[in-house]
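My questions all concern the structure below.
All protein chains but one are shown in place.
Note that the chains are named A, B and C in the order they appear, and that numbering of residues resets to 1 at the start of each chain.
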Amino acid sequence: MLIVMKPDATQSDIDRVVQVIERLGFRGHPMPGESRTAIGVTGNRGSVDPTHFENLPGVAEAIRVTKPYKLISSDLRPGRSVIKVGNATIGGGELAMIAGPCAVETPGQVFKVAEVVAASGAKFFRGGAFKPRTSPYAFQGKGEEGLKILAEVRDQFGLNIVTEAMDEHGIDLVEKYGDCIQIGARNMQNFSLLKYAGKTRKPILLKRGLSATLDEFLLAAEYIMAEGNYDVILCERGIRTFADHARNTLDISIVPAIRRLSHLPVIIDPSHASGHNYMVEPLARAGVAVGADGLIIEVHPCPEEALCDGAQALTPLQYTQLYRQLQTLHNSIHMEEAIHAPA
Amino acid sequence: MLIVMKPDATQSDIDRVVQVIERLGFRGHPMPGESRTAIGVTGNRGSVDPTHFENLPGVAEAIRVTKPYKLISSDLRPGRSVIKVGNATIGGGELAMIAGPCAVETPGQVFKVAEVVAASGAKFFRGGAFKPRTSPYAFQGKGEEGLKILAEVRDQFGLNIVTEAMDEHGIDLVEKYGDCIQIGARNMQNFSLLKYAGKTRKPILLKRGLSATLDEFLLAAEYIMAEGNYDVILCERGIRTFADHARNTLDISIVPAIRRLSHLPVIIDPSHASGHNYMVEPLARAGVAVGADGLIIEVHPCPEEALCDGAQALTPLQYTQLYRQLQTLHNSIHMEEAIHAPA
Amino acid sequence: MLIVMKPDATQSDIDRVVQVIERLGFRGHPMPGESRTAIGVTGNRGSVDPTHFENLPGVAEAIRVTKPYKLISSDLRPGRSVIKVGNATIGGGELAMIAGPCAVETPGQVFKVAEVVAASGAKFFRGGAFKPRTSPYAFQGKGEEGLKILAEVRDQFGLNIVTEAMDEHGIDLVEKYGDCIQIGARNMQNFSLLKYAGKTRKPILLKRGLSATLDEFLLAAEYIMAEGNYDVILCERGIRTFADHARNTLDISIVPAIRRLSHLPVIIDPSHASGHNYMVEPLARAGVAVGADGLIIEVHPCPEEALCDGAQALTPLQYTQLYRQLQTLHNSIHMEEAIHAPA
Partner (left out) sequence: MLIVMKPDATQSDIDRVVQVIERLGFRGHPMPGESRTAIGVTGNRGSVDPTHFENLPGVAEAIRVTKPYKLISSDLRPGRSVIKVGNATIGGGELAMIAGPCAVETPGQVFKVAEVVAASGAKFFRGGAFKPRTSPYAFQGKGEEGLKILAEVRDQFGLNIVTEAMDEHGIDLVEKYGDCIQIGARNMQNFSLLKYAGKTRKPILLKRGLSATLDEFLLAAEYIMAEGNYDVILCERGIRTFADHARNTLDISIVPAIRRLSHLPVIIDPSHASGHNYMVEPLARAGVAVGADGLIIEVHPCPEEALCDGAQALTPLQYTQLYRQLQTLHNSIHMEEAIHAPA
């Protein structure tokens, strides 16, 4: 059920509708749009009677929702969500660049990359303190010590920190030290973790699972939002297919597909998708061209010595050139779009 | 590193080797076999010098292991593991049958099925109290209340309880009420959960992820075992492919593939693999024929009213007939194998 | 459109209906069943008006068919098709065994295997004279010379010859020398070849394409049947997925899925599906258990010297033991089914 308020509905009209929803045993999620507010109703099994709401003051419409998702839906918020991450935003028309090493290894390594990232003009820094590794015997990350290094990066360079959490304890720590909590592909359907993330007040970067359909991906975001955290950024990072020339198959067509259904921003991870340094640049360009709101890119001062995923990391020089190239490309596409858009 | 003890090595020889391993900062995992004990060494990055061990009393050999897994490997335990689950076992030559409803709904529903399952001769009962659902708005299970109903099934019918946990709190509860902790496909690479499960002392039923390779599946088991819990049962439940005539594609070839590499038992879930009632019987037969150690099958007193996955549940009558058919098939194959085995 | 005749319709009633169909510019395909004949109408775009037929003598019903297939459908022929291949049949309750080398290499090699196959009791012999190879530089088969060797096998051992054709010329030759024309996985949607095969009067063994859905597979058979050749045997030989422990993923669930929709027999190829000698036996057992009408198995007198696919070929001894094991299994399952079938 989706309740659309009139453009001139007051805050107290909205509060009243939420009270009625809650009295019925459900949850109300007011989401202010540009011209009017919509209120999602969740927690109901089966349909809710629209007549509960249609005559309340300020209500324009009560719409039955038959799709399996509600809060992620463009029906609820016809514009596009702009998510605040630290002192910057993702989704608002600029191309967001999140760059940094795969794993936090040493302060020296991290600061060297952070300097390059900050100098490029990027506003977000990535780096893993908790690393999901296929083998229990592989390097698992530096934990809280790594997060402290990242917090220093924010202080010194003004970059906003995006970093992965793998469990509830990790979420607590990232909420404390970071600016955006990343949930990795392997945890995309770790529903307990999604619910926990939905209770935090930091934005969530949700990576698509290796074999997640569009619906499953959107519903994973819905899990987070249903708990009250509406600041979700989606990330395509390659899916598992038979193709063996890249580590995963970057599925760029999910960007326009998400756009059609959802108001949430979506970014592309060409580093994990390809697993090869030489593919990062062309795939990053394709990500911008297909309309992604941003990119997440691995950079390492010395890729051949990286403890994790070195084969795909860019050198600082490669990164700096790519950053400029992508910004130019992004501007040129948006200029073009402005010209060709129907009046 | 794998240290193989001589057949006549004493317990104190074994303890001594473990002490040396621990003094070096690693972990030792003694695994007694039929004729001799092998000790896995984990926690090392890079290789360990075998000369630390070769001259200790009772040591036959110290072998460098190049494969990414150790504890799951047949190199470590050449026989086949027999896992104790409650008062019965899985992996020891008998065909284990784990049957019950997808979700615990009401005591009436559960007891009706349990009566049928116990009467058939099966020793294990399944039923979900925590349900991983793609949508946050779908029925999520009865939680602890459901576990209490399952515990009553054990008391009344003598069936051993296999039930899923989705997070640490769930594992604590299942450890308390159940006999075997199931980790679902979506959590197969939830490494924090695997580690937590590795610290319990209840056997773990680990389901293969929807897009997990053989190596990833075995390494997920290795995560559990590296924490000290060696009682892992693997479960093939269908993988995600392009094929659309079944919900997932049951990959039976993984059974002989696991057998070649690992001593762990492996079972088949034809209900989740197919998603269709009419496929369960033929796929269950194929599972027995390919050499699985057991089956996990959904039964519901009234499939068309099930709150979850009703389309694939067998009726009690279908289940009872299938149970007899599969036992006969299992016996006939093992008789045949005995006849045709090279002398 | 499907026209179902009354049980007492005469041949001249049937002929009359076919004449009417042809006068409308379509094609009629009479298919006699146990108790009555059904006549498929093809060649129409869009629907055909049933009133053309409903009042003709002998017509029971004229049914609009909305599924994309007609001739393969169980609606058209409710029983199961039994296909005559040389002097034997496939689909009639017995387990058909088609065995032989991947490629015809030399008369010596072929006769050595044929002797073993004939001695086992099998009625069908396989061997490729035209080999579809991924590389243009790999051994491509002996061509017509190979077919002559196969024809000699029939003469000497009484085995019926199943062998692949890759183009129209090959079909002409296999029609001349062989008993059953195999169309390989890579040609499953070579529609020109399917149509050409539909004009021959030899049965067709149609292998499923590496990424064919159930519908595409059945429609490929429909292409052959729409040309008038109704003797099609389907073969599951593994699909392409991300899983890397076997060469392909044997999708046994397609057997019950085909059964539900089609009257055509279906066999399993565990050799090509797995690519590994050690997997052939368990997968063959699973194929029998899931209800396949037969198996196609590679045997080589000296697998390690085979010019093609040696890794998966059974030795003569392995084959002989497997043959007996599978016949016993097949009998035991059918006895079981007879016992448990509802009265």
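To be clear about the criterion, a residue touches a chain if its C-beta (ideal position, glycine included) is under 8 Å from a C-beta of that chain, and two chains touch if they have at least 3 such contacts.
None of these values were measured; they are calculated from a predicted model.
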item	value
Which of A:Arg64, A:Lys199 or A:Arg324 contacts the chain that the document leaves out	A:Arg324
Which of A:Val17, A:Leu95, A:Ala165 or A:Ile239 contacts the chain that the document leaves out	A:Ile239
Hidden partner interface residues of chain C, rising order	42-45, 68-70, 132-137, 139, 166-168, 170, 186-187, 189-193, 195, 210-211, 215-216, 219, 222-223, 226, 240
Touch list for chain B against the chain that is not drawn	240-242
For chain A, the residues touching the chain missing from this view	211, 213-214, 239, 241-246, 249-257, 260, 273-274, 278-279, 282-283, 285-291, 321, 324-325, 328-329, 332-333, 336-337, 340
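By definition in this document, only the chains that are shown with their structure count from here on.
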item	value
Farthest chain relative to chain C (centres taken as mean CA coordinates)	A
Interface ranked first by C-beta contact pairs	B-C
Superposition rotation for chain A onto chain B, Cα-based, multiple of 5°	180
Chain whose Cα mean lies nearest the overall Cα mean	B
Geometric centre distance via CA averages, chain C-chain A, whole Å	50
Approximate Å spacing (C-alpha centroids) for the pair chain B, chain C	38
Multi-partner residues of chain B (at least 2 other chains)	211
